[in-house]
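Input: a single structure, listed below in structure tokens.
Heads up, one of the protein chains got dropped from this complex, but the rest are sitting where they should.
Labels A and B are assigned to the chains in the order they are written; within every chain, residues are numbered from 1.
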Amino acid sequence: MKADPHGVLTGTHFIDGDHACCEGALAAGSRFAAGYPITPSTEVVERFAARVPTVGGSFIQMEDELAASIALQGAVWGGAKAFTVTSGPGFSLMMEHIGYAAMTETPCVFVDVQRGGPSTGLPTLPAQADMMQARWGSHGDYEIIALCPNSPQECFDLTIKAFNLAEEFRVPVMFMMDEVVGHMTEKVVIPAADQIEVFPRKHTYKCVEDYMPYRTNGDMVPEMAHAGEGYKFHVTGLTHDERGYPNMTPQTQDKLVKRLQNKIRTAADRICMFEEDGLENADVVVVSYGITSRVAQRAIDLAKQRGLRVGKLRLITAWPFPDKKIVGLAARVKAFVVPELNLGQMVREVERAAAGKAKTYSVPHAGGGVHNPEEILQAIVEASRC
Amino acid sequence: MLNVLDDTVNPVEPFLRTDRMPHIWCPGCGIGTTVNSFARALIDSKVDMNSLALVSGIGCTGRVAGYVKLDSFHTTHGRAIPFATGLKLANPKLDVVVYSGDGDLSAIGGNHLIHAARRNIDLKVICVNNLIYAMTGGQTAPTTPGHATTSTNPYGTFEPAFNLPHLVEAAGAVYVARWTTFHVRQLSRSISEAFQKKGFSFIEVISPCPTLYQRRNKMGDGLDTMKYYKEKSKVKHGAPTSEVGLTLNGEIVVGKFVDRDRPDYQTMMRAQYVESLGERYIEEPETECVCG
Partner (left out) sequence: MADKGGVLHLTTLCDCHHTLRRLIPGIITSSAVEFRSHRCSELGAQVAKGRVSIVVERCKACGFCVEFCPTHVLALSSAFNSKGYHPPHVVHPEKCSGCDLCGMYCPDFAIYGTKVAEPKRAESATEAKTAGGEK
């Protein structure tokens, strides 16, 4: 369906990534946010708090991230599209509820504007060190989707995409920004509402007697109902059956958890987005995401000037990891160079998928700033020689 | 179950997920008794069952959500109240009940308890207080009276216990009552009164945990405990909440302690926005932007 014009601030703006993310949420139809202040994410909800009373909906600043991360899910079951924003320390606190959202199949968006860690770390400086946490941070077997914008424009566009994916797959989506993208101010073009595609909630059309909250029809994503519509359904974080009732047996566990995994993995081709350039003739492929991809672009350009055959693969979707793409490339390129603002996280996925068919060079960075393009260039040069 | 002979039905039956009976609570546990009072209150208050949602946390009382035939949410430990807050804000027409235990609401959930009371979120909180962490095997709770024996205080507790009515009154609750599972009718009446009120209502129900709390402390079984409630309870409506703390085997002050009026969260929010934004304030989304 088309976006609700009330939430779309059509026009050309000069705003930072945090602000653009908020506009993306509003354009996507989100009318509820619960948040807790944490640098460098706070501006997202500050803007939402200012905007939503004139659009319709509500914002509540909760007493902590534990409360924010579950209040938004209550709002989803009450009928809203909802999200929260945080950074590293808050992301850690939210982990239990990310698992709850995955288990109960609550569609929602968690924005993590990554900063230096671990612990309190560097509140005002960037890192990309929550990437593995985004995937594995909660306990148990579950899947999430994670997107990485690299500009304020993408903070707008991809937030809408995040909400759409959340609704389509009934899954929590991690929106992995970083402090630089969040705080950099650039041109952001917001189109007219009728040019924005929004995925509607998978609400059931079944009557009360026929409806089962966790029954699927082959697409692995059950239909939803909201509280107050007469369905009288039950939602629990316990292992449950199609009726939503706790059913704690190995058989139910197997069926449920595998479905939660497969509903994402079997759709990976559809979910995975990347930006690629020059991969056809590449010897070396630079795999990057977020702000690092912009620094990497400089390094790639410099490498090309030296006559090196370098291709670019920018991960827009970090999770599910685009295994197929890497497998395909590994068969014909010499090496991957993976610069990231961490000591080596997504590089492990690249290495795993490459399965030894191509070499993998990590270009780590402890965080607190961005790479010097020279560092990445150095790695490209070395990779070309192997 | 329908009595085919004369079509009588247990008044609580329409509120139960009968396909899940019998439930898991122990013999002599009082949680089921509180559900009877709750069901009667819903009947008496004529609450619209289609506009009622029940949110629980983790623990024995948390299992209530799975046994009642309502839109019910069994959430994470201690977080029923913030979930309920989000639910209520997204759909203000709902009556939202939080039904959870003393450990869930006052220990891990303590922060959310006091903030929701402070904000006066329109929630009806039923706190079944069995003075212990029952589901996990009988550990000390913030409400366990001093000198009781628990699995994590095998030599006796020595911490002062929370006086829950005092805590929530201080935090700002507009309706605070305490009953025991012996006081089935009064409890039902209190729940009905809470449904008539807008704002944060908190009803504590002292309940037996015969398998753990009572057994470890040699207090007999559920029935012995109910007799103790009958004998040792004193109804003191309006009693100062600072004076209603519980002690091991001591007197239990019950009654309606607080019944006051102040605007609830949504009323205050609305008023503030109207004052600041005037006609620009839009309370609810005007267009369908979720389901299409």
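What we mean here is this: contacts are C-beta pairs under 8 Å (C-beta built on N, C-alpha and C of every residue); 3 or more make two chains touch, one makes a residue touch a chain.
Just so you know, these numbers come straight off a predicted model, no measurement behind them.
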{"item": "Where the missing chain makes contact, among the chains that are shown", "value": "B"}
{"item": "Among B:185, B:237, B:260 or B:280, residue touching the chain not depicted", "value": "B:185"}
{"item": "Selected residue (touches chain absent from view) among B:16, B:171, B:239 or B:290", "value": "B:16"}
{"item": "Residues in chain B touching the chain absent from view", "value": "1-6, 8, 10-13, 16, 18-23, 25-33, 35-37, 40, 181-182, 184-185, 188, 221-223, 226-227"}
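Methods note: only the chains that are shown with their structure count from here on.
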{"item": "Mean-CA-position distance for chain B and chain A (Å)", "value": "37"}
{"item": "Partner chain B, residues of chain A touching it in the complex", "value": "1, 3-7, 29, 31-32, 34, 53-58, 60, 62-64, 66-68, 70-82, 96-97, 100, 198, 200-201, 203, 226-238, 245-246"}
{"item": "Contact set on chain B toward chain A in their complex", "value": "17, 20, 49-51, 53, 55, 65-66, 69-76, 78-79, 82-91, 93-94, 111-112, 115, 269, 273, 277, 280-292"}
